[in-house]
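All protein chains but one are shown in place.
Take a look at subunit A:
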């Protein structure tokens, strides 16, 4: 056991931090701050182009697939730095769906899409949830029916994030209606071009200003080779995609950056009585609590990235990190906002805004991932069953 970065890992982190310091010009920062979590602006695409040219997309992909061939651990270091920098890197496309697509899509689709992903020119949206299917994903009802050389997709999806910028939707649809077949064994994954006839979307505006979408599939016809992987075997792709996604969700880069910035803020700012904010004992206590919480999260992520690299990922550990991280974020943002006081309620566009309005924004977006990526209640069920061997209620 050696809970320290190797010199190579340390060097990678240093290199990436410097790289993103340079990439994040004030103009790009202003553009991405204005559309939280989304990207899609002109400067964003220029930055994606540069990231692609510099070989930073697909850090963890194999060299044969055009990536850098690094391990999941280096990939996590990359994500930590990109998130710390505040760049809305489309990691769901590049790190989560991407490698699975590369391994499972038809040859034609793979050759068409993979280079574009690695060049930073293509974003995918993921369409799993439906108005009646969230964490209980196996209950989804969108159908795909084979008709000659095509598949016909019919149904409605909700919370299809990034669909407004996406070229393709990675969609889960039911391909087997046989009631004797278990629900999760009749689902397949397809690639739906957002230009297809019968496809439509309407934006959903959220509390956190992040735009997501409802997407509609009115007998959308797609070629047969837009099926990804085996027919009816989509569940496996979904779960392995979600495992990768969860690790990125609780990456500690952004909260670490925010703590450091809050400490600097509290060092520079004084109350009307002349006292430095950082000299208040309660401020020190709040900051110390966040510092203590971050360390555990960091180690959980490191351990998981190490486990994925060594093919030892335990289901309960992945769920534990997801629950801990998402709930810790909420507590951490609160403790940090208390340090800033009322100014933590000022929006990015407001006159007196501090720390680029991050804490105000975080307050409004933090709850997304406690239910997103699989509700924490279900993650706790997984932990007690898979980690502690406790029997579960049948449902």
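The criterion applied here is as follows: contacts are C-beta pairs under 8 Å (C-beta built on N, C-alpha and C of every residue); 3 or more make two chains touch, one makes a residue touch a chain; residues count from 1.
The working rule: contacts and distances are computed from a predicted model.
Colleague: Would you mind picking the UniProt name of the chain not drawn here, from "Alkylation response protein AidB-like acyl-CoA dehydrogenase", "Protocatechuate 3,4-dioxygenase subunit beta", "GMC family oxidoreductase" or "Carbohydrate ABC transporter permease"?
Modeller: "Alkylation response protein AidB-like acyl-CoA dehydrogenase"
Colleague: Looking beyond the chains shown, say which of A:103, A:119 or A:317 touches the absent one.
Modeller: Of all options in A:103, A:119 or A:317, contact with the hidden chain holds for A:317.
Colleague: Considering the complete complex, identify which of A:5, A:19 or A:45 is in touch with the unshown chain.
Modeller: Residue touching the chain left out of view: A:5.
Colleague: Out of A:235, A:302 or A:333, which touches the unshown chain?
Modeller: Going through A:235, A:302 or A:333 one by one, A:302 is the residue touching the chain not shown.
Colleague: Give me the subunit A residues in contact with the hidden chain, please.
Modeller: 1-6, 9, 73, 252, 256, 259-260, 263, 267, 278-279, 281, 283-285, 287-289, 291-292, 294-296, 298-300, 302-303, 306-307, 310, 316-317, 320, 323-324, 377, 379-381, 383-385, 387-393
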